[in-house]
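First, the structure itself, so that you have it in front of you.
One protein chain omitted, others in place.
Presenting chain A:
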Amino acid sequence: MGDQKKEETESSPLLSSGSSMDIELQGCGATPFCNPNSFVHRYFIVLVLICFLSFGSYFCYDNPAALQDTMINDLDINESKFMAFYSFYSWPNVVLCMFGGYLIDRVFGVRLGAIIFSIFVTCGQVLFAFGSLLDSYAVMCLGRFVFGIGGESLAVAQNTYAVKWFQGKALNMVFGLQLSFSRVGSTVNMNVMQPIYDYIDQSTHGYKCLGIALFVGAFMCIFSLILGIILAVLDKRADNILKRKNVASEEMIKFRDILTFPFPFWLISVICVAYYVAVFPFIGLGLVFFEMKFGLSPTSANAVNSLVYIVSAVASPVFGFLIDRSGKNVFWVLIGILVTLACHMLLAFTFLNPYIAMIIMGLSYSVLASALWPMVALIIPAHQLGTAYGIMQAIQNLGLAVISLTAGIVVDKNGYLILEVFFMAWLCLALIAGVLLYLWDASNGGKLNLSAKIRHLEDAKLAAESEKALQ
């Protein structure tokens, strides 16, 4: 909240001097806080805004999980109707966030896109809460659907922003940080919603109480929406000051451009889906596995099961930072896949304490996530990035939705050993795609797997060349 206030006061002189923006910066504009060229502005203001941009949506996404028992009681619904709150979010996004990304590239631009999708998120949550107030399950589902339209596309906008501000600087770290903020959002939600509900329960009861509690989530969305607007203003200003080139209309993406996305992009997408389906559906089914195979109590099983989330929240910015320093993204992706594969093997074929395997899995997931997503920005031109991230997210959503269902069937019919083998097979697929990516990259100039040193040199060279060309 403090950041937000500071933002508002500090952007006011900027607005007054708006007419002479292309000339020298005056007043606050010249201080490191407001100068878009400055390190301080970029990391302490823009980065914070980017991270909090989707805080509201991550907070609200897991509202149902945080209030599961209460929801089932208050709304008098069964487990499968409850699970539908998640299906109404995820299934439409198998397709929709692809269009979301395309719309960012083609129609809205990232600024307007982020604001529009934030509005969707807010409206969705308001509908969801309103549905609960009216005790109308249908309105709640509609709310989750609208919320989903915004949520996933907002994530795409967030990625696009990150690339725009941090490419070539600390993109891996920023992606890692985004990841950990998403975890922070859902963790805060998990810990806060029930107390909030209990507090409201003192005066109002039942579904009305639930509705009011959900409105608290809506406030988080509004908070993120406000930050989105501020971010848009700052971004616009930076465009002017830094003379970031506008996307010429002939450069605009056409939908069939998707077909011309380079081969490594599809490899990255394959890795993305094959890797994520081996981690998250597993966590979804992990509780019983840890209880039964390793004899853990439900509480410790729960703790083990959430280790990947906790570890990645802490580790991914750190690893992102280190990968920024070292470069060699493809190498780190391969390491991430291999280590995760080893973790699954430990879990499947041994009785070794699962804490070890799950902590390592959390670490390897952090490495992979912070190395994988920024690679897209290296191979896709800026004006197509929204679409590219949208496609990746869509494929991932599809994979997660289908594989979660399949995994449930596999474990019921064949047990956890086969389930683990199933996940390992996916990791092997990711590994094959990773090796192919490595080979393709090696034979095509090795752009993806450059060490950070050489990458900076190349960037400097490019910059010098373009300067020369301008002269």
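As a convention for this text, contacts are C-beta pairs under 8 Å (C-beta built on N, C-alpha and C of every residue); 3 or more make two chains touch, one makes a residue touch a chain; residues count from 1.
Everything that follows uses one rule, which is that contacts and distances are computed from a predicted model.
**Q** The complex lacks one chain in this depiction; which UniProt name from "Protein-serine O-palmitoleoyltransferase porcupine", "BBSome-interacting protein 1", "Glycosylated lysosomal membrane protein" or "SKP1-like protein" does that chain carry?
**A** The chain we cannot see is recorded in UniProt as "Glycosylated lysosomal membrane protein".
**Q** If the hidden chain were put back, which of A:Ile335, A:Ile359 or A:Ala452 would touch it?
**A** A:Ile335
**Q** Given that one chain is not shown, which residue among A:Ile45, A:Ala114, A:Ile395 or A:Met424 touches it?
**A** Going through A:Ile45, A:Ala114, A:Ile395 or A:Met424 one by one, A:Met424 is the residue touching the chain not shown.
**Q** Kindly state which of the options A:Phe120, A:Phe147, A:Phe261 or A:Tyr416 is in contact with the chain not pictured.
**A** Selected residue, touching the omitted chain: A:Tyr416.
**Q** Give me the chain A residues in contact with the hidden chain, please.
**A** 288-289, 291-293, 297-298, 331, 334-335, 338, 341-342, 345, 348-351, 411-418, 421-422, 424-425, 428-429, 431-432, 435-436, 438-439
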